[in-house]
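Excerpt of the complex: some chains, original placement.
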Amino acid sequence: MVGDTILKLNHISKLYPGVTALNNICMEFREGEIHAIVGENGAGKSTMIKTISGAIEPTQGTIEILGEIFNKLSPKISRQKGVAVIYQEFTLIPVLSAAENIFMGEFLMNGIVLDNKEMGKKASELFERLQVKIDPKTKVADLTTGFQQIVEIAKAISKKAKILIMDEPSAPLTITEVEVMYNIIDTLKEQGVTIIYISHRLEEIFRLSDRVTIIRDGCYVTTLNTKDTNKQEVIKYMVGRELTESYPERTNKAAETVMNVHNLTGNGVKSISFNLKRGEILGMGGLVGAGRTELAQLIFGSEKIVSGEIIYKGKALTVKNCEQSINAGISMIPEDRKRHGVILDMTIKDNITMPSLKRISKRNVINQKKEIEVTKLYQNSLEIKTPSIFQYVKNLSGGNQQKVVLAKWLARNPDIIIFDEPTRGIDVGAKQEIYQIMNNLANEGKAIIMISSDMEELIGMSDRIVVLNKGRMTGILEKKDISQENILLKAVGAN
Amino acid sequence: GSKESNTDEKSSTADVTNTSEVTNTAKEGQSLDTYKVGMTFNLGNLTWAELTEEAKKKGESLGLEVTVQNDNDDVTTQVSQIENFIQAGMNAIVVAAVESNAVEDVCQEARDAGIKIIAYTQTIENSDAQYLVDAYNTGYACGEAASNWIKENYGDQEVEWALEDLPKYPEIIDRANGIKDAIAKIAPNAKLVATQPAEVMEDGQKNAENFMQSNPNIKVICSIGSGGGAGANEGVKSYISKDEYSTFGIFGIDATEQEIMNIINGDPQKVSISLGGGATHGDVLMEIAYNFWTGKEQETKQYMPITVIDSSNAQQYYDEHFKK
Amino acid sequence: MEKILRRKEFGVLMVLFALIVFFSIVSPQFLQAKNFFNITKQIATVGIVSVGFTFVLITGGIDLSVGYQISLDIVVVAVLMRTFGVPWFLACIIGIILGIIIGLINGMIIVKSHVAPLIVTLSMMTILKGLSYLITNGLAIFKFDKSFVALGQETIGGVIPISLLFFVAIIIIGGFILNKTVYGRYFYAIGNNVEAAKLSGVNVERVQLLAYGLCGFFTSIGAILMLARLNSAQSSTGDGYEFNSLTACVVGGVSANGGKGTIAGAIIGCLIVGVLQNGLAIMNINEYIQEVIKGVVLLIAVVYDTLSLLRNEKIKKIKTINADN
């Protein structure tokens, strides 16, 4: 039941200082289709979405919704025209309840008073449709990232949208939740909603979409019928060259144990025990809220240990804060890149040298020459795409931001690196590069802990996998036992 | 024991006769053994800080229980403080009104509760006693001293002068008018070339520098208070050499220790008008309160003495008031 | 809702109770109905201003001009009544309109220029100060209509001050706006995440404008009550009220960074400051030591409040662990 053109972009360009985010894009979307958009990090996908939703004004070009032509839109007009958006960045207000967030901007009223009852009821209905149990009265701040994302979805579909745009909606979700979301999308499609779907997970594109449009460096490349194409072809259009999606082999085998974790308890996790060897990648699996991030924080020393101990290099590790654990040789790439990984309003150089600043200083006076040297070194080796190392990190695309985070820890030369969702929201090309870097690090004899909700990646990269369920360790899988089924069994707590 | 010593103090400090009036003036619930006096003052003001310190000492010697509150120069705070004094069961309240009209109603409330209101510096209609400054004449005395100095040193020459005023307070506006009128009358050839407000010394100093910059020929600066006077003294010294000190005249009001020292040291400051000094006022106010306690008759309105302090009497004034 | 409220303001409420208990024990005059009404009269203006201030703080802004807004408001109302013989009721309405206009001007400049509210309202403070002094020349204007003065001084049935009624009414209106209306939600939304609010279709500019306008509105009402209480208008009167309101709000848990706080909290903050001042004054303590005590108590109050909040969160975390097992 795919019908006429519902939305059309005419010669859309968007320029930022030093960056052409969109370059003369022309394309159209048909009523009732699921239209996927793919492209590398920084290709301009989010920017395009934002011109449609009215969040930003295009520098040039017009947008046509149902035959009506606009030079620019505002969030309000766009929504009146039936466009609803799930942005890549959260648009929830943490202190307000789930129900209030869903109706933000269009509250239900009872006279001049907010109709909280009705909103609560409607929200409950929405959550039922989405098959999740969330109390509409819960403050969003008290929900986990996964549930927050579901509130975002509920918020978008509450609007009876004709066009629903989803910018990487699955990034913060784990497998079970993604399934739930697929079902929602299928239902919406049946109802005739046009869906624009952006994702770096190609399997999703092939599972869901009718057509797929590829964007590269702000330019429109092509639009394909999904059933007439394959992953290889899409990737080729995306990166402009042949690239195979695979997990590189490691030469070096795990050697001596560098860290022993005994009965570690605190920060919401309990009685965790495992060991970590040089040269291995230890995976961590589990459902959303299993407490993997919490465990990582305990090991990294950013949260307090209540009981249990960590033996590191033969000695008990007693650190009071991150500074001490970093000095001991442990580092962490956090899952929330924008909030914890980088400082958006500082330059690439300042971000990369932040953990090693004291090393390139004499009596606390920074050796600026050396600082630039170090930055350039890692900019080149990780191929961070930027006009200048003095660029603010906020102006980089997600993948390049993640590389900045990597660079800042590589510059510190740690022994143990914890990767928490290292490829979330990162394009295939950059993913491969990050896998390669992880492998190189393991080969160099570093010990790596990798938390990932991407099952394929977890299986592909890990030597062993620790599985958590509700803050408890339910098992550790050796290489030979690793399979999707085994991980899921342990993740849901079945023994 | 304390009661006897209080009685001793009483007879030694004032010729008091314990009449039956004491019982008449005291209201029910107010103890006759103690007499509680509340004072609400802006303690950022040097003279008043000195006043309240002396009042506490003097009060103690008279057997009065003195409580001081800092109104921070804020009328609403002051009104609240008077309300709190009423609540706390004071027998008398000394009010240095930030703005007299604003405290009228609450003062009446206090009097209805049998509390004596003693107004200080500013007229309060609803008061039982007032200790006032004749603002205009104080200013006039300052202007007069400046005029005489101009005539002595510059004759009928056209001399430029500047004024440090503070038009935030009505009473101070009167002082400024007094200064201006006196000079216009006695030294009509003197020309007022600049006016800036000064509350504290820092303002006074900054003003003087700016005056000297904009009008280098200024020979006289008059100020409505001691901040302007002592501040101008420091400011002017950075513009003229030591041997020029005698050709420059600064005329202040309040006669603080610092101003008197300036005069004694032969600085540009030539005169300050004394209104008796903070310490003296503290004594007077406590005596007024004491008289209410004992029921002794007194004038309902008293004025502060206006005395010109110049090089002839500065040392003597210093010895009397400040020598420790 | 009620539970959250109770939890959030619990710490400061405890501090307030502790103060009241302490002062009641040490001074017999403190715990009297009369004194309670004294305190409410004394904090009525700062309390009413704080309601508007809370709105602005929640949106992530600040209004340092409220002090001299008060000055200008009372001076204008006074001149209208005394110089132009305008009936007091009409004069008050004009004063309130003036307050709203000043608030809207603040809001308009902030919204249109994107300059930090701090500096816009700081400049506005200076401008309003100058204007207010220009009108009065620094002199006081006084003696108003009896029925007007009654607003600030009289009581109903010889007990309840009229100003307390106004105060309570404003608290109810403020609480209503913040909790029950769309705009209350928008204030929080903007203060928490202005970008997200914008993307959700909230007209951020209009809502900010509203917050400053309401602040001007409430401030003018507070100003009028103060004028009636003092029965005299002077340009220096409002000086420092921005500090007092800020202190009350922040003590009461309204975040100066936006997005957090309640009217109840702000009012408890006002009460803590008011009780502290009143209690210390009644106790007859050296005036300078009073200042030190005031500072120390405020500090203890907020530290206690923050720590009790933190502890609450810890308990919650521990509870989750236990519940899971």
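Letters A, B and C mark the chains in the order given here, with residues in each chain numbered from 1 onward.
Simple rule for what comes next: a contact is a pair of C-beta atoms (placed from the backbone, for glycine too) under 8 Å apart; a residue touches a chain by one contact, two chains touch by 3 or more.
All values reported here derive from a predicted model rather than from experimental measurement.
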| item | value |
| --- | --- |
| Assembly formula [one copy per chain kind displayed, counts for the whole file] | A x1, B x1, C x2 |
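Please note the rule applied: only the chains that are shown with their structure count from here on.
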| item | value |
| --- | --- |
| Distance between chain centroids, defined by C-alpha means - chain B, chain C (Å) | 35 |
| Separation of mean Cα positions, chain B and chain A [Å, integer] | 72 |
| Residues of chain C that touch chain A when the two form their complex | 180-182, 184-185, 188-189, 192-193, 195-203, 259-260, 317, 320-321, 324-325 |
| Chain C-facing residues of chain B, complex | 43, 65, 67-70, 72-76, 79-81, 83-85, 87-89, 98-102, 104-105, 167-170, 173 |
| Residues of chain A that touch chain C when the two form their complex | 53, 55, 75-76, 79, 85, 87, 89-96, 100, 104-107, 109, 112-114, 155, 267-268, 270, 470-472 |
